[in-house]
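Only one protein chain is missing from this complex, and each of the others stays in its spot.
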Amino acid sequence: MPFNLRLIPLLPFIGATLLMLFGRRWKRETVVLVACGAVLAAAFVAFDAFFTRLPEAAEVGGLTDNVWSWLSVGSGPTALNVDLSFRMDALSGLLCLIITFIGFLIHVYASGYMEHEPDYARFFAYLNLFCGAMLVLVLGDSLPVMFVGWEGVGLCSYLLIGFWYTDNANASAGKKAFITNRIGDFGFLLGMFLLFQYSGTMNFREITSVAQSGSALMQPFWLGQPVAFWVCVLLFIGATGKSAQLPLYVWLPDAMAGPTPVSALIHAATMVTAGVYMVARLHAVYLLSPAAMAIVAIVGALTAAFAAIIGFAQNDFKKVLAYSTVSQLGFMFAGVGTGNFDAGVFHLFTHAFFKAGLFLCAGSVMHAMSGSGDITKMGGLRKLIPWTHGVFFVCWLAICGLPFFSGFFSKDAIIAGAFATTIYKDAGLQWVGTFVGVLLVLAALGTAFYMSRLYFLVFSGSSRADEETKHHIHESPGVMVGPLVLLAVGAALGGFIGIPGAVIDHPELNLLGHFFEPVLGAEMVIPHMTEIIFTVLSVALAGTGVWLAYVFYGGGYREPAHQVAFRFPRFVALVRDKFRVDELYDAIFIRPLRKLSEWLFWLADRILIDKILVEGVGAVVDVFGRIARFVQLGDAQRYMAAFAIGVAALVFFATRPPAPGELKINVEGLSVQVDARRPGRQSPRELEYSFDFDDGREENQTAPEIRHAYRQPGKYTIKVTVTDPKWGTSTQVKRRVEVQ
Amino acid sequence: MPPSVGEYIVFALLAGTVIGGAIFTMTRRNPVTAVMSLVGTFFALAATYASLSAHFLAIIQILVYAGAIMVLFIFVVMILNREEVAPVALRGLGFRSLGVAAGIYLVIIFLRVVRVAAPTDLPVLPETFGTVSSIGDLLFRDFLYPFEAISLLLLVAVVGGVVISRSHKKEVAAEQAAERRKIIEELARHDFPALADNAADTHGGGGHH
Partner (left out) sequence: MPTYYYLTLSFVLFLVGTTGVLLRRNALIVLMGIELQLNAGNLAFLAFSRQLGDEKGQAFAFIIIALAAAEAAVGLAILVALFRSRQTINLDEASLMKR
C-alpha cells in the first residue's frame, strides 16, 4: 500500500543539510530546534504510519513507497532492477519507531549535554545525518538500498566517534571503527553478489519468495555447502563488523572516545543492531541453511560470554557498557541464530531502551564527576544524583533480567529458545542448541555480575573521589533528565508487549509474536516445561550474579575483590586488558601490512616514480642534449667541413648504380637465369654488369639478364657487380644458389 | 682542333704556377710571405684569364685583386703581425680533415666525370670577345642594375669597414673629458653661487653630448 514513507528519512536529511550549510551562523536554540524538530517530525510520520496505516496493510506486505527507479541493467533472466523504494512492515516499522523515538530523546539530551561544545551545529548535523541513514537502512526494500544506509551509518559513526578530532586518539578510534566495518562490508558485498547471482533479485520480498519456493539457493556452491550457506555466512561477516561480534568487535570499546550521546544512539540503540535486523529480514534464506544459523548462533553466544568476562575488570564506566553492548548483541544473534527471530528482535527492542538509558546515565554521571569516567574514583552517588540513580537502577534491573522488567522477558525468550530449538535436527547439529544455551546462561550470569559491580562501585557506599571533584557533583539539568526518565519507563514496561503468554495458555498475550507473523513467520513453539525451567533458572542466575557482585563490591571494594586481585594478578590484568586481542591483531595484521606498504612505497614511489620516471626522463633529455650540442659548435671551419662532407655524401649516394637488394635467380636443372635489375623504376643510365659464377667463369655485358649453365651440381655463390662507367662507381650483390 | 704543344706548355706553366702558388700560400707561417705568394698566384691567374680570351678581366684581376686587395691585406698584416707557433688549428682537427678528404673525393669524382662529360670543340670567337669595349658595353646595358648594385655594395663595405674597425679610444677620451668638465662646473657653482644663472645656460648647452 503506498504511503509517503520517504519523508521519514528525508526529514532528518533535510535537517542535516540545513545544519551543515547554515548551522554555524545560527544561535544554539535554532540549531536545537531544527535538529530535534527534524527527528520529531520523522517520528510523527513514522508513528502515524505505524499505528494508523500499517494495521490494514500488514497482510499485503505493509506500506511501500517507490521513490525512483535507480538501476535497470540488462534484460532477461540476468537483468538487475533496483529501485530506490521503501517498505514499512512490522519489522521495519518497529525499528523506525525505535530509531525516531529514542533518536529524538537523545537529541534532546544532547542539546543539554553538549552545551559547552563550540562545534554544536556540526554535531547535530551529523546526528541528523545518522538518523536519516539508519532509517534508509531499515526502510530499504532491497539489499542495495539497505547497503546505502549501511554505509551511511558507518560513515556517520566514523564522523561522530572522531568528533573531537583534534585529539589523535579520537581520530584513531574513528578510523578503527570505519576500517573494521569496512572489512565486514566486504563480506556483505560478496554475499549480496552471490545472492543476486543465484536468485536473480535483490528485493527482499522476492528473495523471500525465491528462498521459500524452489531450490535455486540450495545448489551446491563450494566445499559441498549450498549457495544459501555461503550467502548467509558472507552476510554474517558484514554483521560481525557492523554489530561488533567476534572477531570484528574491537572497534566498539574504542568508540567510547566519542561523545556520550553518540555512544547511546549509535552504539547501543541503533547502528549496532543493523546486523540483527539484516538477519531477521533475510530469515527465509537463513532458514535454508541450518549450518549457517549454527555459525551465527555460536558466534553470538561466544561473543556474549567473552565480552561479559572482559566486563568484569573494566574500570571505565563507558567501557563496561561497551562490552555489555557487545555481549547483548551476542544474545540477539544467538536468538536469531537458533531460529527464534521474534525473540532476537524483541531483545533488540528492549535493549535499545535500557542500554540507551544506561549510556545516558553514564553521561549524566560523567557530567557530575567533571568529565571523568573512572569508576575506581566514584561511589556514593546514590544520594548525590538521585534522578540519575533512579534511572540507572531501573535499567540495571532490566538488563539483569529481573522479573517483569523488559530484559526479563526478552532474555528468557532467547535462552529458552536456544534449548528448545528444532531447526538443527535435519542437519544433525542438535548439540548446537544446547551448547549455545549453556553459553548464554553463563553470559547471563556474567551480565548480572558486571552490571551489578558497576552499580555498586558507582552508586553505593561512600565517595572515593577527591575533594575538588566532590564539590562539583550535581544533578544534570532537566533537559537531560527528562529523556532519561522516559527511557527508564520504556525499560521497565517495554517487556509487556512480548509476554510469553503461551506458557499460561494465553498465547494472545504475546502481542509481538502475533505482530511479527506476517514478516517473520510463525513464532517458535517452546514446550511449556522448557519455558518455565529456564525462566526460573534465569531469575536464579540473575539473583546470584547480583549477590556475588554485592559480596565483592557492595559499598565499595570489599575484601573478596582485594583477595582475587591479590591472588591472581596476572589473570586480572589479562582480563582488564581485554585479553590483549587488539595487540594480537596489531601483530598479525597491522604491522605486516604497514611493513608491506612501506616496502611498496619505497619500490613504487622512490624507485619507480622518482628515480626511473622523473629523473630518468630528465637524464634521457640530458643525454640527448649533450649529443645534440655537438651540432652547435660556433666554429665556422667545422661547419664548412660538415658542408663538404655532406656534399660528398650526397654525390656518393646519387651516383651509385641501381642494383637490386637480392638477385632474382631462376634455377632450372643445371642452368640458372640471373636478373640483376632493380625492382621498380628503371633508370636510364647505361650500366655495365659483371657476373661471376663461382666456377671460374665470368661474363661482362651491358644487359642485366644472363643465362648460364653449370657443369656440375653443387652450391655456388653468384656475384654481380654493377658499374656506372661515367661516374666510375659500382655496387656488388651476392647470392648463394644450389644447382642439381 | 686539338691544342698544340705550345699551348700545352703554356697551360702547364700557368697552371703549375697557380696551383703551386696557392699551395705555397696556404702553407706559409709568415703572413707576409703568404700574401706575397698570393700576389704571385693572382698574376698567374691573370695570365690564365688572358689565355681564355678574357683580356679585360685579366687586367682587372691585376689592378683590383693583386693591386688593391692584396695591398689591403698587407696593411692589415702589418698591423697584426704575429708569428704563430703551429700553423694548423687543432680544435676538431679530425672532423676538418674529414672535410678535406671529402673535398678530395669530390675532386676525384669530378675528374672522372669531366673527361667524359665536357665537350671539347670550341666555337669561333669574334675579335672583340673579352675586350674592354665589349665588356663595358655589356656592363652598362644588360648588367646595369648589378653594376649599380655592386657600387652600392662597395659603399656599404667601405662604411662598414670603417665603422667596425674604428678605434674607440677617442670616444672614450672625449666622454671622460666631458665628465671632467661637468664636475668642474658643479664645483664652480658651489663656490660661486652668484654666477649660477650664467652657468646654467652654458651648462645646458655644453652638458649634452
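To keep things simple, chains are lettered A and B as they appear, and every chain counts its residues starting from 1.
By definition in this document, a residue touches a chain if its C-beta (ideal position, glycine included) is under 8 Å from a C-beta of that chain, and two chains touch if they have at least 3 such contacts.
The model shown is predicted, which means the values in this text are computed figures rather than measured ones.
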So which of A:A173, A:A641 or A:V722 would be touching the chain we can't see? A:A641
Applying the definition given at the start, please give the residues of chain B touching the unseen chain. 3, 7-8, 11, 15, 18-19, 22-23, 25-26, 28, 31, 34-35, 38, 41-42, 45, 48-49, 51-54, 56-57, 60-61, 64-65, 68-69, 72-73, 76-77, 79-80, 82, 84, 86-91, 93, 96-97, 99-100, 103-104, 106-107, 110-111, 114-115, 117-120, 122-125, 129-130, 134-135, 138-139, 142-143, 146-147, 150-151, 153-154, 156-158, 160-162, 164-165, 167
Touching residues on chain A - with respect to the absent chain: 629, 632-635, 637, 640-641, 644
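In the analysis below, only the chains that are shown with their structure count from here on.
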Approximately how many whole Å separate the CA-defined centres of chain A and chain B? 91
Residue ranges of chain B touching chain A (in the complex, touch as defined): 89, 91-92, 95-96, 98-100, 102-103, 105-106, 109, 112-113, 116-117
In their shared complex, chain B is touched by residues of chain A numbered 633, 635, 637-638, 640-645, 647-649, 651-652, 655, 725-728
